[in-house]
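Below is the structure I would like to discuss, written out as structure tokens.
Note that one protein chain is taken out, while the other chains of the complex remain in position.
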């Protein structure tokens, strides 16, 4: 347990802090770290006065209670019954627009990514969308995305109870200021610096008065994470769980 | 089997002839005679080149394959996958408007009936709507309905692939001329006359060149009706089946 | 998944329906929580906006007769082979309820809009019907993909509470509905869902590969009460038939306000047969019982 916190564990712990108090968090496909963070949030919230956080992990059989097909997540979101969700992006810009389609012209363009998934919809409807992208480079964080899969908040009088709440990368954590519609750097991960964040970010952002070092998960979180949460996420992401387990000080049985 | 055909059997046989060739007929609530006619149509159609008529009897467990709730009938109808349905009316007028709500002013008015059910929708969408009302009086067949639950065809450029196909009463059978939008008397039931129909009908209608006596069901239909169909309809309408059975020449075991 | 403690007794369940609630209920074939309805009447709930999916019978009639209902939104109130709803008819004539006459698919469309968090759903048909004249929550719009093609927009019906009866629940708060799929729609569309069930089973219904696809997950369920024969005097599929003698007595007695009071007194007192009290109103019955 005294083993150093890995970067993955730091990210999981950071996301779980962003999820504190949510009633229902959903996790999309191909999202092992957000999934682990959601499961950690649930484990931490059990027995609390507000009741345990509900977690719906797409692709899981055990941690997903939906019985109305793939549309159920979207219906719940529009009803305001999903409090938090995760989106990434091949490109993300300073207006919080995200691009999951491709670069340099559409449709043939340069790089082509899989597609927009549910982003164009959920970004408008889920109040606490957490943008998560580990790669923190100017390739990802661009001045202006080449294609808007899902639009950041803007003055268009469109129904938009949702939107970006924070953005976590491999280097740092940003808040998103909904009034000024700007990212605000809150903390930098251990081993990294504000200068590095500036160098690797292609858009302007604000900086909090006190930029801290991103806090590691506390002992309770770490115990839950490396035990129950690791087992739970392994049902949906066995390869991720296996790699994570290999970093633990005392290897558990597979 | 040589027993006289009862009025109920005449109606069932007449409806079955109107249903000949339909792929899928649905039968609404509180409709034992249309239900029996639909089941007779299925029995007669089995083994035909076009395949058996599909029957969906609302309220039945055995003769209803729907698994998507009450909306499934309406969805199928809008897709054009229900060929025939039955509607009645507290009042019906010569423009084929039907009233299932009440008389003399809305909402408090005179007589109040249960309500419009699915009529306002299905009347537009099902190509072969058979209007069926046993009571044939000027109280029912009025010059103009007091409340339009479901509107007859009219020049309003509204999407309306469906509409009235025929109207069967306790006295007679009308065709509905879709071009001229008029009821056309086709046949009068045994024991009744054209004069009686005129006396009891509050709206103008056309009369076919050759008004015949409504034909009784043939021997094949009568055997199926009094055997298999009577048993099948008894699942949904036990009281109706019991009363019918009591009219048969050799009482079957209950 | 942890055990959810949402199993309550039926009075506690009925207490979760506030006065003035928009309450959505199912038709007889789908599952009607009659035992819970009795507790609503006993409690004297008031000013309900009752939405029936898409029609109702005895349940709506007794709630109306007992003065629990301000508004009825329905495509049909009828006791089917037993006749028209006597309290419904009386209330309409007296103008003591507001009636929102509907057509069945419009009720489904309004609930589906609520389920989907949409302001409205389009629906074919209806145009030309007088129903449309009396509904400001139904509007004719243009089909944006058509030419001169009008279609009706049905505003969302967002119920406060759904109340219905189902076959099975488990101790994790999940409810099995079998083929009565529209109960899922009621639960999804409503802010709060209350369910009575014939039976509470061990194990988790969501782990049962045969039943899980026809199970409403606990996510939508506020409370469940175990109510065997909870549809009586209505019948429930193959489990028990409708109590036809009770229904016939009901229709006879409820023709007058006094007769209906006698029905209610006897119904609140137990599950037995109804005894017509010739010439006796509720006052006398209450006196006799005291």
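Per-chain residue numbering starts at 1, and chain names A, B and C are given in the order in which the chains are listed.
Assume a contact is a pair of C-beta atoms (placed from the backbone, for glycine too) under 8 Å apart; a residue touches a chain by one contact, two chains touch by 3 or more.
Source: prediction; values computed, not measured.
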The one of C:42, C:134, C:179 or C:226 in touch with the missing chain is C:179
Which one, A:16, A:130, A:151 or A:233, makes contact with the chain that was left out? A:151
Out of C:20, C:44 or C:122, only one touches the absent chain, namely C:122
Absent-chain contact - pick from A:47, A:107 or A:249: A:107
Just checking the interface: what residues of subunit C touch the absent partner chain? 117-124, 137, 139, 141, 143-146, 149, 151, 153, 155, 167, 177-181, 208-214
It is residues of subunit A that touch the chain not shown, namely 29-30, 59, 61, 66-71, 74, 78, 100-102, 106-108, 112-125, 147-151, 154, 156-159, 239
Which positions on subunit B touch the chain that was left off? 24, 46, 52, 54, 62, 65-68, 74-75, 77-80, 125
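Here is the rule we use: only the chains that are shown with their structure count from here on.
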Whole-Å gap separating subunit B and subunit C, where each centre is the average of the chain's CA atoms: 29
Taking each chain's centre as the mean of its CA atoms, subunit A sits from subunit B at a distance in Å of 59
Centre-to-centre distance between subunit C and subunit A (centres being mean Cα positions), rounded to whole Å: 42
Which subunit B residues reach two or more other chains? none
Would you please write down the residue numbers of subunit C that are in contact with two or more other chains? 184
